[in-house]
Every structure is written in structure tokens, then in C-alpha cells.
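Got a structure here, written out as C-alpha cells. Questions coming.
A single protein chain has been removed from this complex, and every other one stays in its place.
Letters A, B and C mark the chains in the order given here, with residues in each chain numbered from 1 onward.
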Amino acid sequence: MQHTRRKVLKSGGGAGVLALLFAAGIVRPAKGLAQSGNAFSMKTVPDAMRALGAQNAAASAGILIKAPEIAENGAVVPIAVESRLAGTESITLLIEKNPNPLAASFNIPAGTEPNVSTRVKIGESSDVYALVKAEGKYFMAKKEIKITLGGCGG
Amino acid sequence: MMIRRRMAAAVLAAGAALGALAQSSPEAEIAKYREALAAGNPADLWEARGEALWKQKRGPKNASFEACDLGKGPGVVKGAYAELPRHFADADRVMDLETRLAHCMVTLQGFRYEDATKRVFGAGTNRSDFESLAAWITAESRGVTMNVALGHAKEHEAYQLGEKMFYFRGGPHDFACATCHGESGKRIRLQDLPNLTEKAGAQLAYTTWPAYRVSQGELRTFQWRLNDCFRQQRFPDLKFASDASIALTTFLARNANGAAFNAPAIKR
Amino acid sequence: MSDPMRIRAAERDGVVNVKVLMSHEMETGQRKDAAGKIVPAHFISKITATHQGKTVLSAQWGPAVSKNPFLEFNFKGGKKGDKVVVTWEDNKGETRTDETTIN
Partner (left out) sequence: MKTMNSGKAVLIGIAAFVAGCASVSDQEASQKALAMMKASFNERGQAKLDRLNQDEAQRLCSKPPTQELAKDVAARIEKENLASIRYPADGKLIGDWKNGERIAQSGQGMQFNDDPKRPSGANCYACHQLSKAEISYGTIGPSLYHFGKLRGTSDAIQRYTYGKVFNSQAFSACSNMPRFGHNGILTEQQMKDVTALLLDPSSPVNQ
């Protein structure tokens, strides 16, 4: 089941498809970030999202993932996420192809701009998902980042 | 401080743009990657450690580096790196920064040379004092114009032998420094290769070392840069502070004369 | 003991830009050492930034955040001269707190 979902996710691509899949999946009570410790150990994006209670996240153009499309080195990939959604409460980063996709989650209190920047490891070329909780609901966006081999390669 | 960082970012971006004249999409994206990295350089962490180390009393003689002469008089750090390597009369030898630091650890702080140079390249939590010290000392030359004088006969000779070494082909792959760094507009994989035989390339390359190497999560010095080039050239292991390492550094540093020093930088 | 963070905080038009560099290995727990043994996971798992006692950002991280982590964010309401305090805690329970003055 898990495997199939992952496959569809890869081939289907769009976030809308993903949201539909989640909607069709097992519905669990929504969990807040307090539970994200569990989500960090999940091995797929859908499982991590479900552990966060974000399985119904809808694709949104109000989330901007600012990252290079090609990284010279996967050990350090700069990623900034900006949310233009009113009432943004949290920003979460997931990297699909990493062994544990959930990379980082930020709580945004009132008065802090919904715009954070950090650097993550990406093992191989992968889709990166930004998940935003705004006014109690989850939204998401994604971007593909290519990791290249660099230098003398030895 | 902030302005300095922004300047560094601008210069890095400009350098990347220069290299990617063809402006195809991969090059533009790589330039974006480099620009984003320049916004925060972990070399800062090494600079802070280096400044503390410089002032700390250490070794059998319980002395700090503050009496160490980097060429502009005891304790003068500002701008010193932009004039290195140079001949030091007290040792009658041309020395680069790291060789001079090892010299001060022995003469001022009383360390045995073997102990002083036990860890010249750091790995993770096993850090090298040389890398921390070099981060801070080189940062104190940021914006200073490179000016390696070659006024002494031994400095001339180091330059001349360094040049020979630059073109020396050897090992199972027939590689010389010049194999990768002797022509303009070339790249290895997606990385632009500076042509070190021309002024612009020599300047861009030399003034951006030391650098925080994101692929390793370490700050690397020029001694490391040369050692790792020769590793990839399939040569044996270039000895730290060896005459050959200093000669080649002299050749490359002198060729960067006239450019503003701009390191520690951040690189792939 | 871990090394101090490098924190920069600059105020412009009522918005404070905060940049933090942390000295940490961020071991994933998946890497093998030279002897082929797995290096145990060791990473910063929690971060809190406060201004005048109020939390301006908190975060939970996994080991996918890069070695020597970098974090940048902006908050409103800070003045030049105020303090910004950042605390991290890693998965082994070690913590570190540093502060800087907004300029």
C-alpha cells in the first residue's frame, strides 16, 4: 500500500493528486506539531504528512519555495519558504527521496514573518515539499531540486 | 559586518556570472545556489575560534600568538596575509601563513614541531588550529590588495620553481595543475575552472581561499587546497609546509597581485 | 563543550532580520566511519529564539538539516539595542544558548 502510494506520487506528480490520495486514505485525528517527533521517523511523504495530521493538505500558489533548481552539492542545499497565506502558523519542509522525508518544521508566532530560510541535505535529486498550516488548515507546494555530481568526482 | 557579507555575496555572484557567459539554465541555477550560500558562511564559526586561539596563552612557554610576526611586525595581523608568502630573515626561509604559524608555535609557544603539526587538516569535531587561525587571520585581510613583493632572491626562486611545478605532468593520469587550470572558459563537471595562467583567473581563485567547503562541512586553507589538488592529480601526499607547497603558493599568490582579497569564502 | 553560535540581528523599518550559524556535526545516523561502523545520529532537534522573553521562532529539526546549520528569519517589534536569545537542544540532550544585540 505504502509502496503503491509512493509510486503514484512519483508518476502523478501534482500536489492535487497527493491531496486526493490522502483524502482517500485512512483518516486519522489531526495532530499538531507536538506530535512531529513521530513524523520525523516516517519513511514516506504521505506517512509523514499523516503523522502531522496534514493528509488533506491542498496545493496552494500562496506558498513559495525559494531554492536553486540545481544544487552543486547535496550536503548543503539552501531553501527558503515564504507563505503568503493569512494566519500562517507553521512551515514544514519535506524531502521526498530522503530516508526520512521530514527535515524541519518551524512555528511562526504572530509578529514573525512567514518566511524562513535554512539549509538541508538532499541525498539525490528529489521533490521538496513545503507544508504550511494557516488558520488551522494545511496547504502545500512542491519544487524539484536536482543534485549534481561536482568537481573531480574522486 | 553586514555590508562586508553582502559585498562578498555580490562578488561571488559576479564571479559565477562571469564564468557562465553562455547563461544556459544549469549555470544560472548554480549561480543562484552560490548566491544563496553566501548569505551565511559557517567560516564565521572558524573565525571566532581563530581569534580566541590567537590570544590564548598556550604551549610549554605559555605564550599567545600576539608576539608572532606574520611579516608586518610582531602581532600585526591586519593585511598580513595579502603579502604572504614572504621571506623571513629569522628562519631564512620563504613561508606561507601556515608554515609561519607552525614556526611561531615552535619558537614562541615552545611546542615540538611534530606536536604543533599533528592535525593540520580538521575532520568533524577534531578541528585543526591551523584552519581556525587561518580563518581569522585571512579575514583580517579582507578588502586588502594582494601584494606579494618577490623582493628577496629566495622569493624569486620560490616563484620560479612554483611555476615549474604548475606545469609538471606526472603520475598515472599525466596530470599537471595546468591540465585543469591552464585554459579559460573550461569547467569540470559543472564547476568553472579558473585559468590560473591569466590574471583574472589567478586573482579570482587565490583571493577566495581559505573557504568553507560545503561538501565537507569544513573550513579549508590553501595548504589543504594544494594537497587535495595533488591527491586528485594522483600524486603522492604533498607535505604540509613543504618547500614545494610554499613555492607553488608563491607562484599563485603573486599572480593574484592587484586584486582585493576576499576570503574566507564559501564553496561547493 | 560546543562552540558559540554566531548570531546577527539587524533592525530596519521595524523588522528585525536574524541570521544564526550553529556549530554542530548534524550526524544523520546513516554514515559509516572509516572502520565501517555506523556513526550514531547526533543533531540539533529543537531551536527557540526569543526577544524580550517572547518566542519569535521555534523549530523542530531532523538530521537532514546541514552540518553547521544556518537559519534566517524576520520578526516585527524589535528595537536596536534589544537582545535576541537563541537556544538549541540536540538529540543527546546537550543545549547551548547565545545572545546578540540588535543593531
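Following the convention adopted for this analysis, a contact is a pair of C-beta atoms (placed from the backbone, for glycine too) under 8 Å apart; a residue touches a chain by one contact, two chains touch by 3 or more.
Note that the structure is a prediction, hence the values are computed from the model and not measured.
J.: Could you list, sorted by label, every displayed chain in contact with the chain left out?
T.: Computed over the complete complex, the missing chain touches A, B.
J.: Thinking of the whole complex, not just what is shown, which of B:Lys57, B:Lys78 or B:Lys164 touches the missing chain?
T.: B:Lys164
J.: Among B:Thr208, B:Ser245 or B:Asn262, which one is in touch with the chain left out?
T.: Reading the full complex, the residue touching the unseen chain is B:Ser245.
J.: For the chain that got dropped from the picture, name the residues of chain B it touches.
T.: 26, 150, 153, 156-157, 159-161, 163-165, 167-176, 178-180, 182-183, 185-190, 193, 197-202, 230-232, 234-239, 242-245, 247, 254-255
J.: When the complex is taken as a whole, what residues of chain A touch the one chain not shown?
T.: 70, 146, 148-150, 152-154
In this text, only the chains that are shown with their structure count from here on.
J.: Which chain has its C-alpha centroid farthest away from the centroid of chain A?
T.: For chain A, the chain whose C-alpha mean is farthest off is B.
J.: For the interfaces A-C and A-B, which has the higher count of C-beta pairs in contact?
T.: Looking at A-C and A-B side by side, A-C shows more C-beta contacts.
J.: With chain centres defined as C-alpha means, what is the inter-centre distance between chain B and chain C in Å?
T.: Using C-alpha averages as centres, the distance is 29 Å.
J.: Find the geometric centre of each of chain A and chain C from their Cα atoms only, then give the gap between the two centres in Å, rounded to an integer.
T.: 21
J.: Calculate how many whole Å lie between the centre of chain A and the centre of chain B, each centre taken as the average of the chain's C-alpha atoms.
T.: 39
J.: Hey, what residues on chain B touch two or more of the other chains?
T.: Residues 39, 214, 217 of chain B touch two or more partner chains.
J.: For chain C, write out the residues touching at least two other chains, lowest number first.
T.: Expected reply: 66-67, 70, 72.
J.: Give every residue of chain C touching chain A within the complex, in rising order.
T.: 15, 26, 28, 30, 54-67, 69-77
J.: Name, in rising order, each residue of chain A that touches chain C in their complex.
T.: 33, 36-37, 40, 75-78, 80, 95, 98-100, 102-109, 111-113, 115-122
J.: Provide the residue numbers of chain A that touch chain B in the complex, in ascending order.
T.: Chain A residues touching chain B: 67-73, 75-78, 80, 117, 119, 148-154.
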